[in-house]
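With one protein chain removed, the remaining protein chains of the complex are shown where they sit.
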Amino acid sequence: MSSPYHPMQLVFGLAIWAVWFVMIYAGLSIACEHLVEMEGGTLSWVNLVLMAFTMLTCGLLLFLAHRTWRDARPSWRDQSSAGRFIVRTAVMLNLVAALVTLAVGLPVVMLPPCL
Amino acid sequence: MTDHEAPLSQEREHGGKPLLDAAEQHNKLVRVWGNPGGLRVLTVVNHTAIGRYFMITGAVFFIIGGLMAMLMRTQLALPGQDWIPPHIYNQLFTMHGTVMMFLFAVPILEGVALYVIPKMIGARDLAFPRLSALGYYCYLFGGIILMTSVVLGIAPDTGWFMYTPLSDAVYTPGLSADFWLIGITFIEISAVAAGIELVVSIMRTRTEGMTLQTMPLFAWYILAMSLMIVFGFPPLILASILLELERAAGLPFYDVLRGGDPILWQHLFWLFGHPEVYIIFLPAAGIISTILPVFARRPMVGYRWVVVSVISTAFISFGLWVHHMFTVGIPQLAQAFFSVASMMVAVPTGIQIFAWLATLWTGRPVFEVPMLWTIGFLVIFVIGGLTGVMLALVPFNWQVHDTHFVVAHMHYVLVGGMFFPLVAGLYYWWPHLTGRMPSKVLAHWGFWLTFVGFNLTFLVMHLTGLLGMPRRVYTYDAGMGWNWPNLVSSIGGFVMAAGIAVVILDLVLHGLAGRRARINPWQADTLEWATATPPAPYNFVSLPKVSGRHPLWEQPDLPETIAEGRHGLTSINHGRRETWGTDPVSGRIREIIHLPGNSWWPFFSALALAFMCIGLLAKVYVIALAAALVALGLLLRWAWENGTHPAAAPDGRTAAGEPPLHSRTFDGPGLWGMGVTLLANGSLYMSLLFGWFYLWTVAPQWQLPEHSHLHWPLLLAASLLMPLGWLWLRRLIARLRAGDDARLQQGLWWLALLGCGQCLLLIAGWWRSALVPGDTAHDAVITVFLMYTLLHCALATVMALMQAWRARRGYVSRLAPYEPLLVEYWWGYSAVTTMVSFAALVLWPLGWGGA
């Protein structure tokens, strides 16, 4: 499944995004319910943690896009058009996932966590 | 169509295959594939018939839902009217939404997919014909049960999203909510079944040479829709089961005082509810992506862009659900995640719209009736999408949430994004379904009345909402500024109803008596136009090899050559229904998939399940239990007739040069079906886990029970035994792969014994835990976990028993090694969930703060 030509490559990127999404929403909710003073109106350590996690995930997805492309190059000419299609599409999808991760995570640098 | 004077050179051109006598071949195929008449019509499993049933039944429900809407609009035309009293009106708006969403939108699009997909991918039928028949009957019986509540005047009346606490037993005593919870869950089985079926069919039954990259875009859309159904419906199934348990058995999940939370219902509902609308939109967009290139007379622009958009939409739509809950009191940062995500999902949709635009612009468009509806779709859907982006902006949402603005928005996206493409698709495929061409004049009348009527009804409704009129009100006061907009909307409603009546009339009239269609009347590129119109039950006499995305443009004589039997899989003397089993990526032939013929099992299984539902509704639990056992028995007996069973494919021989039958290999549609089913199952389980952690961390009055203690040693033993069984089964299979089935039967009996032991351990552990599920949500959720685990272990045991018995009868052996692999998937899944349940129920509380 780690071959860049495997069809599951098409879903790995957005699946990672989905897991990231669940974790930041759940993490934020639990932090606000149990760990943080609700009256705080400023950015706090919660924002930092969430932002770091977002950047990490975005970086991971960009890296996956890069790695898929890089791993596919040596055997490019020997592949069928279906294989090449999977690689190109998977790279695009990983980039989409990275973009959506960054976009959805952006409010973390703007808003206090628990208001 | 056979040309008996064909020169020899023509024969050799097509690979020297002997020409078949078309009429004789057709008769042989019909003997194997034919649909019987009379009472035996209830045994039909063929996708063409089942697809038609879904479409016709869906259309009937559409009319019912539409009539309900007309009653509401009549009442709302003037202020202060109450000739429909509130208790009836509340049933009307609830059932209008429920019927349209569950009984019309999803099933009718499923019907289109079930009908079109096998033909488009060059297959003779879907992968699990009996499953699609079961799905249809579950839908039909569930719909009848729900309509019974309407006739009796006790229809559900708390809105189609059934928010708690309004829908719980305290505020809605009586049966109305139970009709919804039980009836809709029954119908959802049908949707999930269709979803599983379509995924496997698209991945494994495409014709030779149809790669992942050359399959029609419609197949990509339906693949995405089906996977979304698989992941998206189970949260609602779980939520409904929990609410029904709360109503009928007093187990609290949503009741604040006992540790539950009404917001949990909203989360679970919308986790389903948002993907649901994309499940409805994607197949409709797929229809547009199919029609547009044909009428632009060029291939679709940006195939890869569209695939990326479809997959992106499918995933991202699961991250939007809280935008239906922006006023519930969730903190702003969390809301911002969903606000941004809701805007991001507009990007892939925008890409599709501009890809369509580019296709038109760089093509040579021809104006036919389907294109009229396509333009209507574009205008209405773009408006709907734009108001959707507006609604995604939280401060604006706070004003218009739960007002008629939202009603306007959702009708724009649903009618524009689903109904208009559906009608375009019906006009497009009408020659295929009926063999006759649709009209022009009447069709134009139908379109314009509907288009103008729709906009008259719903455009001004945006203003009605902005003027402050909430949703779901049976009447309103004069002097609010709402009088004239409501009157306009009501008049528009009648115009639209007239338009729809004209459309239905047009389709029916021309379907019965229209001009006869020639082959491929629209000069389309996809394979479904290579069948006869209307199609024969076997679709294709021979299955072609395709190499590009546009088979009928690349090889315009395909309809003839297929009918002449010049391509693959023409042998029929063995009496089996067969289609190719191909590699999911390359389309290389791997095996021959043999399919079941007409069967009574689906109809009677659905009937038994219907009686179970009726028993649950009437609270006569003896009937419910008996019906459940009968249903289980029927389903097991159905499963018995597989593989090498005399009623299936006892003779595994295939013609020279042809691959083996799938049941004689280690792969096949059933394995994939089990895999996809476990994805749906996993989604339900994850929803349950979510519910547990959610209540534990944020329920307003979460409480631990006074006395009950989970008997963790017995549960630990159970969760260790299950993986052992799984490993044991894996060993048996490894031996099978090596060709050794000497002790297979014995091994399977031991496995069944282990399964029994597992179940007993669970039951003992449950007994010793002294739970009081009616007192606290804590114990109620644990009870559900235990029920889930026990059900899975029991089914695992039953499967092992069946396999052991089949091995004894010789149906499973090293020559037919296929079935144990399905059972292994189930055992593996059950083992993993049992261990995770132990971790969640026993280990987590230790960490979080006291069990």
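For clarity, chains are labelled A and B in written order, and residue numbers in each chain start from 1.
Note that a contact is a pair of C-beta atoms (placed from the backbone, for glycine too) under 8 Å apart; a residue touches a chain by one contact, two chains touch by 3 or more.
In this text, contacts and distances are computed from a predicted model.
Per the UniProt record, the chain missing from the shown structure is "Cytochrome aa3 subunit 2", taken from the list "ABC transporter permease", "Cytochrome aa3 subunit 2", "Acyl carrier protein" or "ATP synthase subunit a". Checked against the hidden chain, the listed residues B:Leu245, B:Met344, B:Val546 or B:Leu688 yield one contact partner: B:Met344. Here the missing chain is touched by one residue of B:Val400, B:Leu426, B:Ala443 or B:Ile572, and it is B:Val400. Within the complete assembly, B:Asp82 is the residue of B:Asp82, B:Asp651 or B:Asp740 that touches the hidden chain.
From the set B:Val150, B:Val256 or B:Ala794, the residue in touch with the chain omitted from the display is B:Val256, counting the whole complex.
Considering the full assembly, B:Leu463 is the residue among B:Leu463, B:Leu736 or B:Ala816 that touches the omitted chain.
Contacts to the hidden chain, counted on chain A, fall at residues 39, 41, 103, 107, 110-111, 115.
If you put the missing chain back, the residues of chain B touching it would be 82, 85-87, 90, 158-159, 163, 165-166, 171, 256-257, 261-263, 298, 301-302, 305, 309, 327-329, 332, 335-336, 339-340, 343-344, 346-347, 349-355, 357-358, 360-367, 371, 375, 378-379, 382-383, 386-387, 389-390, 392-403, 463, 466-476, 479-482, 700-701.
By our rule, only the chains that are shown with their structure count from here on.
The mean-CA centres of chain A and chain B are about 28 angstrom from one another, to the nearest whole unit. Against chain A, in their complex, chain B makes its touches with residues 211-214, 304, 307-308, 311-312, 315-316, 318-319, 331-334, 336-337, 339-341, 344, 584-587, 693, 697-698.
Those residues of chain A that touch chain B in the complex are listed here as 7, 10-11, 14-15, 17-18, 21, 24-26, 28-30, 32-34, 80-83, 85-86, 88-89, 92-93, 96, 100, 103-108, 110-115.
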